[in-house]
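The complex appears here without one of its protein chains, the remainder shown in place.
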Amino acid sequence: MHDVTMPLFAEPPTTSSASQVVLACAMGAAGIFLLLPRPSGRKVALGTFLALAGLGVMATFMLDAFGKPEKDDVGTWLFYLFATGAVGFAGVLVAQRNPARGAIAFAFVVLNVCGLFVLLAAPFLAAASVVVYAGAIIVTFLFVLMLSHARGHSPENDRTREPLLGTLAAFAFIGLVLFGLYESRPEYPFDVSVKVIDGVGHEATAISPVPTLPLTPHDKLALEQIARKLADVADGDYTTAKQFVDATESIRVELGGVLGGIDGRYRYLPRDRSDIPPPGTWALDRARDVERKSKAVENALTRSPNDARQAVRQLREAVLLLRGSSELPARNVANLGYLLYSEHLLAVELAGTLLLVATIGAVAIAGRKAVPA
Amino acid sequence: MIGVWHYLAVAAVLFGLGLVGFLTRRNLITMFLCAELMLQGVVLNLVAFSKFHGNLSGQVFGLVVITVAACEAGMAMALFVLLYRRAKTLDASDWQGVREDQIPAAPEEAGPPMAEPAPAYPTLTPAGARPSAGEEAPARV
Partner (left out) sequence: MSETTLAMAVVLLPLLAAVATTVLRPLRLVHLAHVPAVVGFGAAAVLAFWLLLQVQDAKVPSFINAPIPWFSLGNLRVTVSIHVDPLSATMLATVTFVAAWIAIFSAGYMHGDSGYDRYFAVMGLFVFSMCLLVLANNFLLLVAGWEGVGLCSYLLVGYYYAKPSAAAAARKAFLVTRLGDVGFLLGIFLLWQAGHYEMNLNQLFTNLVLHPPSDGTLTTACLLLFCGAVGKSAQFPLYVWLPDAMEGPTPVSALIHAATMVTAGVYLLARCAPIYAMSSAATATVALIGGITACLAAFLAVGQTDLKRVLAYSTVSQLGFMFMALGCMRAITPGIAVAAAIFHLFTHAFFKALLFLGSGSVMHAMGGVDIRKFGGLRRLMPVTHLTFLAGAAALAGIPPLAGFWSKDQILDALNEACDSDSPNGAIYAIVLGLALIAAAMTAFYTFRAYFLTFWGEERIPPEAGHHAHESPWVMLAPLCVLAVGAVFAGIAVEPFGNGFSHFLSRSPSVELANVVYAKQTNLIPIEHPHLNLTVAGVGMGLAFLGFGLAAVLYRKGGPEVVPPMLVPVFEASKNKLYVDEIYNATVVKPAEVLATASRQVDGAVGSLARLVAFLPKAVGTFLRPLQNGLVQFYALGMVLGLAVFLTLVVARFTR
């Protein structure tokens, strides 16, 4: 007699995820289909319910498949807020009969996407989107008011073309892309327990994703503390040389631990392809630099105190650079501008030319005399 | 921590919803907005990858996409004005002229015929009777 309980309802992960995707897309498709405007009247309540349910299933799938975020992260809640807002208002835009209201819904979609941009460290893009789309949306809105003030029913707003096929095709597309994303996700588990020790010494266990970069948030915290200590040492008053040496030694030992961790993680970083260096290579270079500077401090200890302090200051700068590596630069606008006018100059020129041509074209097209019908 | 996959999923959904709108809605302006919605999904993808790879090229692409979207908006508006002048409607289904010879125009979606909108005649004050309060105020002569 076997003692092994048969997992009756357990399914392999792929099947469950696939069914989640299928369910979400089916419900979303049904909901949107019911919500689309039609002359025979649409089922708003059922449609909305189905669409929201589909959204919920999708969220479940997303969190299951791509990892649950930490609960106490403000960014996570903001992500939920903006993502839900963007998708929700997009649904409103698609289903809304009145194009003017649709335009407003689209404005909200843009605002929410801009929120997501900010979360993705793209503040300039967010601002540019708001500016450009605000202008475009206002113009659109004006046109809507001017051109489609048809009273009552009008075929273009109240009828749709191939609603069933169109909805099915688009949701099949969504489902396939989601499933493709699921299939191409990295192999390592997203959620592992790590011990987090904060600056005060409290220890906690948190669900944290395995980093895709060699520097964990923990490392960053540690590096910040080390940098602070190094600053203290460099400018501190020490009565004896031994005190100075001891202080630097203890910091260097701590630093060695952090560097070892980075090294080890780098070695086990998931590599998509063997011929492309993983994304943390730059951080590793910085770590090597820190290592060198640390050695330099050791050597400088035998020389004059001023040299030693200078070496410690250099080590601190290297540590700060390592802390900031593998992240987008904080000065987004300046760096973006630099990149635009150095690496992507041709793209800028082409975009400018395109704008000019479009302006001329728009004037040429719209400026024509009215054609007799 | 929210990873790049979450953003990609959201972007895919945005794109798909834009696709639904573009394929089914008949108002040219709504179709245009849905196309912009798809562009938003694409830009979100680019920016998420930019974060993921730790370099700004994705954002540069995003800027280019926004430029293209602006051009598109300008051209689309100009074309809409032109089309509206010709047909006095914004229905995309009115433009089927490029179909094959001898193929009939695509039929309207099945459903009850739409009621004619009630004509908005100006209301006149009933002669002789004093209008009651709360009703529409008569024009002062």
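A and B label the chains in the order they appear, each numbered from 1.
The rule we apply is simple: a contact is a pair of C-beta atoms (placed from the backbone, for glycine too) under 8 Å apart; a residue touches a chain by one contact, two chains touch by 3 or more.
Computed from a prediction, not measured in an experiment: that's the story for all the values here.
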item	value
Contacting the left-out chain in the complete assembly, out of A:Met146, A:Ala172 or A:Ala364	A:Ala172
Contacts of chain A with the absent chain, listed as residue ranges	14, 161-162, 165-166, 169-170, 172-173, 176-177, 179-180, 183-184
Touching residues (missing chain, whole complex) on chain B	19, 22-24, 26, 31, 92-93, 95-100, 103, 105-106
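Here, only the chains that are shown with their structure count from here on.
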item	value
Gap in Å, rounded to a whole number, between the CA centres of chain B and chain A	28
List of chain A residues in touch with chain B within their complex	32, 36, 38-40, 58, 62, 65-67, 69-70, 73, 75-76, 79, 83, 86-87, 90-91, 93-94, 96, 99, 102-103, 106, 109-110, 113, 116-117, 119-122, 124-125, 128-129, 132-133, 136, 139-140, 143-144, 147-148, 150-163, 165-167, 169-171, 173-174, 177-178, 181, 185, 190, 208-209, 212-213, 279, 282, 326-329, 332, 335-336, 339-340, 343-344, 347, 351, 354-355, 357-359, 361-363, 365-366, 368, 370-371, 373
Chain A-facing residues of chain B, complex	1-3, 5-10, 12-21, 23-30, 32-34, 36-37, 40, 43-44, 47-48, 50-57, 59-60, 62-64, 66-75, 77-82, 84-93, 106, 108-109, 111-118, 120
